[in-house]
Structures are given as structure tokens and as C-alpha cells.
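See structure below.
With one protein chain removed, the remaining protein chains of the complex are shown where they sit.
Chains: A, B and C, in written order; residue numbering restarts at 1 for each.
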Amino acid sequence: MKKINVTIWNEYRHELAEGQIGEYIRKIYPHGIHTFLAEKLQSEDFEIKTATLDEPEQGLSDELLNNTDVLIWWGHCAHDEVKDELVDKIQKRILAGMGLIVLHSGHMSKIFRRMMGTACRLRWREAGEKERIWTVAQTHPIAQGIPETFVIPNHEMYGEPFDIPNDGKIIFMSWFEGGNVIRSGVTFERDRGKIFYFSPGHETFPVYHDAVIQQILTNAIRWAAPACYVPPRITKQPESPEIIRTENPLKAINTTVLHK
Amino acid sequence: MKKINVTIWNEYRHELAEGQIGEYIRKIYPHGIHTFLAEKLQSEDFEIKTATLDEPEQGLSDELLNNTDVLIWWGHCAHDEVKDELVDKIQKRILAGMGLIVLHSGHMSKIFRRMMGTACRLRWREAGEKERIWTVAQTHPIAQGIPETFVIPNHEMYGEPFDIPNDGKIIFMSWFEGGNVIRSGVTFERDRGKIFYFSPGHETFPVYHDAVIQQILTNAIRWAAPACYVPPRITKQPESPEIIRTENPLKAINTTVLHK
Amino acid sequence: MKKINVTIWNEYRHELAEGQIGEYIRKIYPHGIHTFLAEKLQSEDFEIKTATLDEPEQGLSDELLNNTDVLIWWGHCAHDEVKDELVDKIQKRILAGMGLIVLHSGHMSKIFRRMMGTACRLRWREAGEKERIWTVAQTHPIAQGIPETFVIPNHEMYGEPFDIPNDGKIIFMSWFEGGNVIRSGVTFERDRGKIFYFSPGHETFPVYHDAVIQQILTNAIRWAAPACYVPPRITKQPESPEIIRTENPLKAINTTVLHK
Partner (left out) sequence: MKKINVTIWNEYRHELAEGQIGEYIRKIYPHGIHTFLAEKLQSEDFEIKTATLDEPEQGLSDELLNNTDVLIWWGHCAHDEVKDELVDKIQKRILAGMGLIVLHSGHMSKIFRRMMGTACRLRWREAGEKERIWTVAQTHPIAQGIPETFVIPNHEMYGEPFDIPNDGKIIFMSWFEGGNVIRSGVTFERDRGKIFYFSPGHETFPVYHDAVIQQILTNAIRWAAPACYVPPRITKQPESPEIIRTENPLKAINTTVLHK
């Protein structure tokens, strides 16, 4: 069986923060969100690697990137530090077929905004309130085994309006105690690549500890993995499939009014 | 009546080329495509300006951009010369409500690719063959007054697969003598901005001389103009619309298994 | 100015009910929801008529239907009594360009289900809870003048999953006190007709008394009105636009393997 090569990229700054907040976060994710997820998402059909912002080449060498089938992205306070050249490379790789799973605050990451073409803004409030998630596309591969509704007891609020393109297929929608709603699980296709944005997962709420959340991410990896067959791309017409007009295009100059 | 401020941006290189080809193109567009269009698209509800790549600030000062309601873009051989900072500004302006009309080879422009998130590649062949256009969305504002089908006698072929996002609404589809098809008129919405890509319009075929093509562009300007009312954007929740959870989020740490 | 011919159709059964509940509803809508809306939605560009289920021809004669630009539909307990022949006629008229605005419990009406192709089921709970509405597509014509968020203090809950087709463009989304969310304002296009589903508006909650709700319906009427220009439909190719193959199709029988 060919395994799916998964790379979990994490900004990895919050978990290393000094003081009380860093200590607090490390109680939830002692070795970073990436390490935690790498362990929890283990599956016999996955080959999981991790990468972080402060590693050489910001964690993503050409070799690693070119061998990644699905890239998971967690970033928050250091989006701007990610180099544009790296974003270019990741985009190219996605368009060629790599899957991208963008988590939580990654909605503002350079790579997600690049893929969407929008600013990807939403409303937010950090209050630790109850979030109820509804499975809207119940038969979608990402929703396999997921109940119709479930609860995250305390979470940061993310709300509409969320400026993503209209072709975002809604898999999950969320309700927040404080009065907000959001499309919290949305898929996109861009050329040959599949993208899944999933909003649950703040650094100070233990959301990724939850088994349902882990199941959703596992499903998303399988869904986002590249299709098995990719036809060879032809960038120029081979020798034009049919009749080629070889006549002098200059003739066209005479046709000032085309519709006579 | 408040007029629609239209800015027609042209790379303006082909029309200034030396030698036979430049001379040939100047027979079609003596003062550039931008000047030609500015004249032909005149209407009492439009205030039309032009801008070109080699002008100061690449033609688009902040003042001009911030006063543009609809930007028309024609570029081909110098896409790479457009500065990223300018692309950033245009994108921001589109997301805030400015309309964008991308013509022909502009499918590879930085601004169109930025808005789409894809490479926007298509198949092409420069052969001067017949193109037949079909109006697919007959009641769309851009199709008002346009016949169900019409012909451009000689044109460069642009063909599928055309890697644009799935939410592109098809207004026109084209048939080429040589065996190709393409979604040749497609609309997108990105945040508050409307985008229309229209493939007819090469520099050596007198496509913009055609009255039907001019009508389509006129319709597109009116369609892409910003909506009259734009509610004030709130980037942070005012004081949270409802119950705010003020309790200590640290409590959440105890909930390791969320669904009990 | 050509006025928009609006017909407000109401099942008109709840408002005539005997006993305490009927009395109660008549306090809100003394002469029926249709009469109330006809008065409140008055505008100099609208010509409003009403129609009800128990009138001759179920309220919609051919003459009235053929002169209706936008049909508003309110039904609930008598969906099944609407004749299939009438549904056929309404569908035909919508596909030819008439707008359809479906209110509240009309999600289960024959005409809405016919247009959607799905059962249009949703979750519900009649509890009189708070509904908060969010304007997701803030620059859409239906959202003109509507605040980013507003509240209906007491309403029946309608919730996801709501099985409508994926091309439903979300204009509004709702949050309910009891933990549910729904796409509460959604538009569709079907051939030449525009459709708007809007969930607020139960018979025992005075939702249509609200000025914001009335503004949304007014906007929706203008949005759903037919486009001014409709090109003549050709059901058969006129004389085939190009080369017609007149050769005997029997020849094709020889081509058992087509791709050689």
C-alpha cells in the first residue's frame, strides 16, 4: 500500500512562549501542536512528518515539500514571517495536486489567503465560550463517522461574515454561545489540489485532544490526498488537434465590422 | 447621476513595438488598446480614464486607484514587470468593492492570478481561426442585448482546461475552428468586488472594433460597479452581541475528553 | 416606469382557524399574512396583488400568473392541496423569468421542492426562542440597507442540515438560542428565474411587522424581478450555424473502435 505522506507544519511560537501563558499552553501541548497531532493522527496509511517555522528553510525544504501529499498548516502570530518564496512554492505544489488542510487561525496565513484570493477576515472574540458544530454535508468523506452535532465546551469565537469565495462547500457550521455562527469546515478545489479549512483548534483550548476532531482531521487527510491518476499536462497544443488555419492573420485587418 | 469611474489599464507595449508587427498593430489600435476602448466605451454614465505600465507609479497612483469604480486590465508580455506592491493595492481595492474586468491575455496577469489563487493556465494556439461565441447565461446583466451566438472571424485560440475556481459563473462559452472550447466569459465574486474575465481581444485581431464585443464590455462595467450601499465593516465584535463568557478559560484544561 | 407585478400567495388557513389559536393569529394578521404584506411592501415601483388557496383556481389563474413578475409564497399546513397542474404552471413561468420568493414554512411547499429537486427538509423546534440573523453577503442587492446583524426576539427554530442544492448563495445565516444554525436567506437561479428562500416568518410570531424584515422582502422583490432583456429562445438550431454534415450516418457503424 502506498502511504499518504503527511507534513504537519506548525508556527510553534505560542508553545514556547515565556511566562504563565507559555506554561499553560505546554500543559496542553507539551511538545507543540505539530508533535501532538503527529502522534494522534497516526494511521497505517499515513507517513507523518512535522515541520516548524524556525527550522532551516522554515521547515519546508524542496525535498520535503515535493514529497508531501497533504500539508497541514497551523499558524497564528507569525504569518508575516513566512517568506513569499516559500508561499509561492507551496501554492505551486497545491496546484499540482498536494492537499492543504488549514487549521484555525491559519485562515489569515499567507498560503490560505493566496489560495483564496481574499483577505479571509472573520469576526472573533476570545472568550472561551461553548461552540456547537453541525455536520451539514453528512455524506461527505470528511464527515464519515462524525455525529450530526457535537460540542466544544470552551473555545474562541470565530464568526461570519467570513470572506471566502462562494465555491466553498460547507461541511460543518458552528454555533457560538455568544450569538455567532460560521462556516467552520469548508472545502475548495484549486486546479489539481484540494483544500480544507477547519476552524476549531486554538492553542489554549485542548480542542485537538478530542476524538471527534481527530477523526475529522484523519478523514480530511484521506480526502485531500492527490488523486491516483494525473494525466500528463500539455502546456502547448501538440500539433493542434484538427484543422489549423495557416492563412495570413493580416487578412483580419479588413474585417473592421465583424458581424456583417 | 453619479458616474461610474472607469480606468482602462493597458500594458501598452505591443502597440509601440518596432518593425512590421508594431506597424501592423498600430493600424488596428493607432494610440493603443486603452485609448481605443476609452473612446468606444464612452457613455453618459461612465467617466473613463486610461493608465499604462510605463507611466509613473505604473499608471495607478493611490489617488487614481482609490477613485476607480471599475478597472479594466489588458496585459500580455510584461506581466512580470507589474510590481507586487501595486498588485497588493489593487487586490485590496477589489476586495473593498472595485470591479475588475480582465481582458484576453490578462488571464496570466498577476492581479487575475492573485484574485483566483490559481495559475490560470489554458491551452492556446495563435492561428487566426474562427471563434464562435455562445451566450450561456442569457438573462445575466452582461448578456443584455447580446445574441445567442455570434462569430469572431479570426482569433487566437484559447482552450480548456482553464484552471479557474469552480465558482466561475459561465456567461459565454467559445468554440474554435481548430477543435477547442473554452469558458470565455466568466464572473467571480471576491469579498465585495466583482470580477469578469473575457477572453476575446488579441492585439493583432481587431476584436474590440466589434459592436457586440463593445456592448459586452459596456454591460460588464455596469455589472461590476460597486453596490450602492456598503455597510460599515466591523473588524472586531463591538461588545459581543450577546452573553459573553468571562469565566477563566483555564478551566478548559480539565476537559481532556470533550464529549463526555 | 414599468412597475413590477407582485403576487403574494397565501395558503390562508392558520389565520382563519377556529378557537384560541386562530384568535391569537388574527391579532397579528387580522386579514391574513398576504393582506398584511401587500400593505407593508407597497412601493411606487410595485403593483401588488394577493391570492389564496381557497379562491377559484387556487388563486392563480393563467391570466394572473402570466402577468406576475415576482411571486411570493406562504404555505404551511396545506402544501398537499396545491394541485400538481398548478405547480407545473408556476415552474414553467419561473423558468421563463418570473421571480419566486419562498417564505418560512414554504421550504416544504410543492413549488420550492420542485425547483430544488430535493426534499428541502430541515430541523425545527417550535419554542419561541431568540434568533440572531447575520448578513453574510453584505453587498448583495437583497442586503442593501440591512445591518450586519439583528435579532428576532422570539421565533420558531429552523436548523441545519437543510437539504438544498450546493449553488444556494448564502445571503443570511441565523443563530438560535437553543443551539442551532441555518442558512436562512439563500438565492438560486433556475434557467431565467431567480429564487429567494427566506426562513423568518412564522404565523404566531409577528416577524413581518419588523421593518428590517420588510426591507429585505422589498429588496428581494426588486432583485427577483425579470431581467429587462430576454433574447428570443430558439429551440431548434436555425439553419445550423456552420457546416452541416449531411452524409449518411450509417457510415458510423463501421467505426466500432472509435479511437484508432
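Throughout what follows, a contact is a pair of C-beta atoms (placed from the backbone, for glycine too) under 8 Å apart; a residue touches a chain by one contact, two chains touch by 3 or more.
Quick caveat: nothing in here was measured; it's all calculated off a predicted structure.
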Chains still shown that are in contact with the chain withheld from the display: A, B, C
Residue among C:T50, C:T68 or C:N180 touching the omitted chain: C:N180
Touch with the omitted chain, as defined above, among B:L64, B:V181 or B:V212: B:V181
Contact partner of the left-out chain, one of B:S105, B:Q138, B:N154 or B:T218: B:Q138
Footprint left on chain A by the chain that the document does not show: 97, 132, 135, 138-141, 143-149, 151, 192, 226-231, 234, 241-242
Absent chain, residues of chain B that touch it: 132, 134-138, 148-149, 159-162, 166, 169, 173-176, 179-181
On chain C, residues whose C-beta touches the chain left out of the figure: 24, 27-28, 84, 91-92, 95, 114-119, 121, 123-130, 150-154, 157, 159, 163, 165-167, 177-180, 188-191, 204-207, 209-212, 234-237, 240-253, 255-259
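Keep this in mind: only the chains that are shown with their structure count from here on.
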Chain whose Cα centroid lies at the greatest distance from that of chain C: A
Same vs different contact residues, chain A with chain C, by half of numbers used: same
CA centroid of chain B to CA centroid of chain C, Å: 32
Chain centre separation in whole Å, for chain C relative to chain A (CA means): 35
Touching two or more other chains - residue numbers and ranges from chain B: 234, 241-242
